[in-house]
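To start, I am sharing the structure in question, which I have written as structure tokens.
Note that one protein chain of the assembly has been removed; the remaining protein chains are unaltered in position.
Now for subunit A:
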Amino acid sequence: MVADVFHSVAAKYDVMNDLMSFGIHRLWKRQTIACSGVRQGHKVLDLAGGTGDLTAKFSELVGESGQVILGDINDSMLRVGRDKLRDLGRVGNIEYVQMNAEALPFPDNSLDVITIAFGLRNVTDKDKALRSMYRVLKPGGRLLVLEFSKTDNEALSKLYDFYSFNILPTMGKLVANDSESYRYLAESIRMHPDQETLKSMMEEAGFEQASYQNLTGGIVALHRGFKF
């Protein structure tokens, strides 16, 4: 099901992302980069990276001596990402690898930073994926999870529900001619664990100093954890 959804939305993914979030996803991603601590020479994995928004920025930050891996389970998304980044002239320090977050194809202790933006909610076994991320991070490395979450503002929550289940699928139908995929996206957001639950899951997987910050009233949360 997840694979079908992303095959179907890949081509229009970037346009829909800007439309659906009114461009705010760019600010959420900025905050993720600001909290990533990515430096020159780092080896970074943009997991479930899709069309590579974060990869593009990380490739500038790590420089020629570093490396960014754009990892995604879906080859259509990877292809769109690769074409976009090549058009932007980002070549040389980026690798494109098809992978499943639940079984990362890297040796133990080999990455400095892992980010997973709007991807964890689509992963079937989230605990397994978090353990896999912990395993491949170097000691001192960190994981950042950017994901839809729960807002405790009642008015905002109602507005957001109406938007997700009514406006979003209509937009999906009009722009991408695919209301089903966008209905699935809205439902997957509801199923995703809330802030505290995800924090506990990260701790359970071994992450230390796990913390989170709410963005846009908790509609989105940025979780961060370290491996020491």
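The criterion applied here is as follows: a residue touches a chain if its C-beta (ideal position, glycine included) is under 8 Å from a C-beta of that chain, and two chains touch if they have at least 3 such contacts; residues count from 1.
Operating definition for what follows: contacts and distances are computed from a predicted model.
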Undisplayed chain, where the name is taken from the UniProt record, one of "Iron transporter", "Protein translocase subunit SecD", "Ubiquinone biosynthesis accessory factor UbiJ" or "Reductase": "Ubiquinone biosynthesis accessory factor UbiJ"
Omitted-chain contact residue, chosen from A:C35, A:V97, A:L156 or A:V175: A:C35
Interface residues of subunit A (partner: the chain not displayed): 26-27, 30-31, 33-35, 37, 39-40, 57, 60-61, 63, 88-89, 215-216
